[in-house]
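Complex shown without one protein chain; remaining protein chains in place.
So, chain A:
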Amino acid sequence: MAWLHTWSGLLLGWLLLAMFVTGTSAYFREEISLWMAPELHHSQPSPDTPALAWAALNAKAPDAKSWDIQLPEARSPVAQLRWQPDRPQAEDGGRRRGEQAVMDAGSGELLSPRASRGGDFLYRFHFELYGVPRIWARWLICVATMFMLVAIVSGVITHKKIFKDFFTFRPGKGQRSWLDSHNATAVLALPFHFMITYSGLLIFMVMLMPWGMNAAYEDGWRGFFQDVFPREEPAAEGGAAMPMVDIVPLVARARDTFEQPVRRISVDWPNRDNAVIRVSTAKDPHITDQRRGGNPTLVFNGGTGELLETRPGDEAVPGAFRVYNLLVNLHLARFADPTVRWLFFLFGVGGTAMVATGMLLWVSKRTQQLRGKAPGAALRLVNGLNIASLTGLLGALAAYFAANRLLPVELAARESWEIRVFFLTWLLALVHALLRPDRRGWIEQLAAITVLWAALPLLNVATTDSHLFSATAWRTGALAGFDVVCLLMAATGGYALWRVVRKQPVRGRGPLPQRRTAEDGA
């Protein structure tokens, strides 16, 4: 079983590492997106935000087909306005994309943030990579995830002294130390790894195993989804023009009914005589088994303000569906308050460490077996890929954030340039690592990422007014948190650099361990 663990781990390790790093960052997807749009940093929610948004949409798109207002919340201080123009669908290429604007929640002014994919790029990369046809990428990711399950199970079987060595870490012993740290990060976090891998596969359940669904529904997943998550279509035609009621009392009523703050307002056929207004609140944050029926919602007649329907949003669902919901919500940390979100982030860092230590162990073990001889091409290749996938990726991530601050705001296709900077930096790191797949490669790249991450908060001071020394950054905790994490990344990089520089290469020192035990098989 050891060979299975070794080779499935190695071959998919690089991809898994990229998935772990970007997926871990995706726990803070919205915070990253906010950081990458400094134009929004001064927005502050106020009790008047719904009225301001209402007025803004009335001015901007009074005769749209539909409106959608996302009010500010803890993770996003702005109001998002979306509307669907009332014209034939074909003009939008058949996709109902509509138009959108971002509103300053305090002043009601429409903001124009710089073009950036923000945290969404990292989130998407985590499960569909970039530039690869989406369906191919998703299959590749799913195969990698399945191999991770294989690696987890075979790893547990390989690791015979799992309980005896539960707390064992023997420092300063090269291969042995890497094995111990790989074991420690893997075994201690085993339940988390199993959960995150299995639930990751569940999210793509429909893609991976469509047979049941295809057998039961003539139109396959479309019919299935319509049954599981029913979507209501608005009336086909807008009626005669008719002004709508004031939104403020409706918002107050929804808040009082559900005792939760209002998050979203959507309107079908605004300013017509068949206007329908839906006011939704947040869910009780402690509902992990998010049930069917969406958020608690009040539905009003737009012209009269009469209450049409109350949807508490807690329709019971069958047991299997609840288990699915629980696992998927755990994977996405959908319910999470900041503390839980941070904990999940740290678990993700632990998972990254597990994959990374496993790959370093592979190289360490084979380097030690050389007893001082020069490493062959294969070993050099693996070591180079390790450098590029670990330090290279972290460097590319820092470069992506730096590009957000440095690229001119008016640059055409700016958001693609940010992504290009990410991949060019990663490519550069790969070339460098393949040219120097040794200790020097590690030292140089570790030095580079230490400098890059430490530079980010400074760059922020130079280019924005929401930096670590400003009240704005600390008022919206996410902004200060981002810069602090950058400094922690720099500190970690610097510490690793110091350790590598100080340490003599293990290669060729002393005899190999004489006795080959089962645990050495890794």
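The definition used in the following text is that a contact is a pair of C-beta atoms (placed from the backbone, for glycine too) under 8 Å apart; a residue touches a chain by one contact, two chains touch by 3 or more; residues count from 1.
Everything below uses one rule, namely that contacts and distances are computed from a predicted model.
*Asks:* The complex has one chain missing from view, so what does its UniProt entry call it, picking from "Iron uptake protein", "CoA-transferase", "Branched-chain amino acid ABC transporter permease" or "ATP synthase subunit b"?
*Replies:* The chain we cannot see is recorded in UniProt as "Iron uptake protein".
*Asks:* Any idea which of A:A184, A:M244, A:V382 or A:A480 touches the chain not displayed?
*Replies:* A:A184
*Asks:* Using the document's definition of touch, tell me which of A:M195, A:A282 or A:A447 contacts the absent chain.
*Replies:* Checking each option in A:M195, A:A282 or A:A447, the one touching the absent chain turns out to be A:M195.
*Asks:* One chain isn't shown here. Among A:R87, A:R170 or A:R371, which residue touches it?
*Replies:* Answering carefully, the residue with contact to the hidden chain is A:R170.
*Asks:* In the full complex, which residues of chain A touch the absent chain?
*Replies:* So the residues of chain A touching the missing chain come out as 164, 166-171, 184-185, 188-189, 191-192, 195, 286-289, 326, 330, 335, 337-340, 342-344, 346-347, 350.
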